[in-house]
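Every protein chain except one is present and positioned as in the full complex.
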Amino acid sequence: MAAGPARAAEQDEDRDPGAESRLQAGFDATIGKDQRIEPRDWMPEGYRRTLVRQIAQHAHSEIIGMQPEGEWITRAPSLRRKAILFAKVQDEAGHGLYLYSAAETLGADRADLTERLISGRQKYSSIFNYPTPTFADVGVIGWFVDGAAICNQVPLCRSSYGPYARAMVRICKEESFHQRQGYELLLTMMRGTQAQRAMVQDAVDRWWWPSLMMFGPPDGDSPNSAASMAWKIKRHTNDELRQRFVDMTVPQAEKLGVTLPDPQLRWNEKRGRHDFGTPDWSELKRVIAGDGPCNDERVARRTAAHEDGAWVREAAAAHAAKQAARAQARTHEGAAA
Amino acid sequence: MSSTEAADDDHVYLSLAEGHDDGDARWAFGTGFSDPLHGVDTAVPDAVDGSALAAVCLALGDDALVASQRLAEWCTRAPELEEEVALANIGLDLLGQARMLYARCGQVDGTDRREDAYAYFRAPADFRNVALVELPNGDFALSIARLLILSTWRLALLSRLAGTSDPVLAAIAAKAVPELTYHRQYAADWVVRLGDGTEESHRRMRAALRELAPYVEELLTATGDTVPGILAAPDTGTEAVREETLGVLRQVLAAAGLDLPERPAAPYRGRGGEHTEHLAPLLEELQSVAREHPEATW
């Protein structure tokens, strides 16, 4: 909680010396009572910084996450699937906006966060750097990626920071539709042709390990987890959530009739949970470092949209300024007359 | 507190697995949560010419599908995130309209085809949409100007079709009217912003109108191509739709410091299957997966 002491000291130099420790005690008591921290409350600088980083990364993930599936809206093979996918990708834009909104309650600025995303200084979930070569990928993303997101996000509905927790409640409600539509698409495809079944298994093989990596590095290798847990920003460790996801997914895979590509995956009677293999953590590091299959493409698309849209945003701001000036001129005329 | 927390988590997990009553409706229309055709009698009234009705449904369905496809192309490319959501809403509305119109077409054209048969298994020459909707998106100014023209005309027409003697088409039109009213307002707001905003936005909007002007006449004529025999009161048809459309466009463009340039009409007749070179590639993409797996179910 000593993070950012220079800035805090600079800002608060004229206060009385006991104030910070009293504020810290109040903050700790609020967290201890499981109450929410709200935007205007005092909070330790490290808490604010951790939240902004986590919420921004989450928002960026929603926005970049529109791309891999969005490519299939124009090619979806039935009008019903087209409408579902269109609505789903739209939801993701909405989720990104809810989250940027939560980040802005902490003093972050969306234009600045976008700048950080396109300059590569802030990351998004590495899962979205994998390609989507077939329509089955739409189903598997819904099932695995949205399923993993739900495991991560349901506990965040009780995050200690109020605006973040409230955004997550809204998001989780919609994510449940996302997972269901993905699984339902796969069920339908598995009842279809041989070629469709092969497409589903191929997509499962490609997405399983990257999905397990969505929960982040193992607990022993996750330096920020402890602080986030203490502040109740985060409620479960990476490994706990990963285990939860595996236990949830295995019976669904059986029902679907696909094989999860892990020879070590089996039920452990003694633990009452599944044992499973270790993801290739060096791959995760590579993808995070920017060497995933689609990193450049994803950021380039976001950058292009932002830059191509600049003249539109400027025009709207210019029109608003002109309108305000006109209204003011009318008021003056009225006053003069 | 922690035991309650665990229970909360479990509760949310469990609820994810439960069925949801609204099922597909949540997805199929993006906005409406009820079936607009619930309880509507699908028998064709004696006074209605089934083949003329089918032609109207097909034409309006094709306009909506192709326009929706172009809006979907904006996805992840919009000038601001809020506009992503808005453009997708409009695309979803039009897609919903296309689906209902195709379904009605299949009920009355004697073929008993489903919506996907119309969308995925017809050749470009069999599509009946106007050329305006198939033109490439261009920049945001062009897409917005197109949306204004299309939604102004479509609202003028469908608000009249809401009184037509086929109860199904009337119900489809009635559901579409508030949607199109919103589309027109959204587009009009943006046309004014871009027309008034900066030199660059004004120039782009002017160029967009110049490019689109030749396609307006086809749209206005297309009302007459399809509607007679459907409207309960034909005198409220073609001319009234033309007047309303041009009147609204003039009003919006004047507020934006713009006008619709006089230009010769483009030589296409989409209602007769005569399309621009842009429709075939659009459909090739739209139909690619469905045609690669003709035996598949999705």
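For reference, chains read A and B in written order, and residue numbers begin at 1 within each chain.
The rule is simple: contacts are C-beta pairs under 8 Å (C-beta built on N, C-alpha and C of every residue); 3 or more make two chains touch, one makes a residue touch a chain.
We adopt the following convention: contacts and distances are computed from a predicted model.
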- Message: Tell me the UniProt protein name of the chain this structure doesn't show, selecting from "Ring-1,2-phenylacetyl-CoA epoxidase subunit PaaB", "Heptaprenyl diphosphate synthase component 1", "Glutathione import ATP-binding protein GsiA" or "ABC transporter permease".
- Response: "Ring-1,2-phenylacetyl-CoA epoxidase subunit PaaB"
- Item | Identified contact with the non-displayed chain, of A:G216, A:P279 or A:G292 | A:G216
- Message: Of the residues A:I118, A:V154, A:C294 or A:A316, I need the one that contacts the missing chain.
- Response: A:A316
- Note on the structure: Note that chain B touches the absent chain at residues 30-31, 80, 82, 85-86, 89, 178, 182, 185-186, 189, 193
- Note on the structure: Touch rule applied to chain A and the missing chain gives residues 4, 7, 12, 15-16, 19, 23, 26, 38-42, 45, 48-49, 52-54, 56-58, 94, 97-98, 101-102, 104-112, 116, 121-123, 125-126, 163, 166-167, 216-217, 222-224, 234, 284, 288, 310, 313-314, 316-321, 323-325
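The rule we apply is simple: only the chains that are shown with their structure count from here on.
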- Item | Centroid distance [mean C-alpha coordinates] between chain B and chain A, Å | 32
- Which part of chain A faces chain B closely enough to touch in the complex? 34, 63, 66-67, 70, 73-84, 86-90, 93-94, 96-97, 100, 135, 150, 154-155, 157-158, 172, 176-177, 179-181, 185, 188-189, 191-193, 195-196, 235, 248, 301-302, 304-305, 308-319, 322
- Task: Please give the residue numbers of chain B that touch chain A in the complex, ascending.
- Result: 1, 5, 8-9, 12-13, 15-16, 20, 24, 26-30, 65, 69, 72-73, 75-85, 88-89, 91-92, 95-96, 98-99, 102, 115-116, 119-120, 139-140, 192-194, 196-198, 200-201, 204, 285-286, 288-290, 293, 295-298
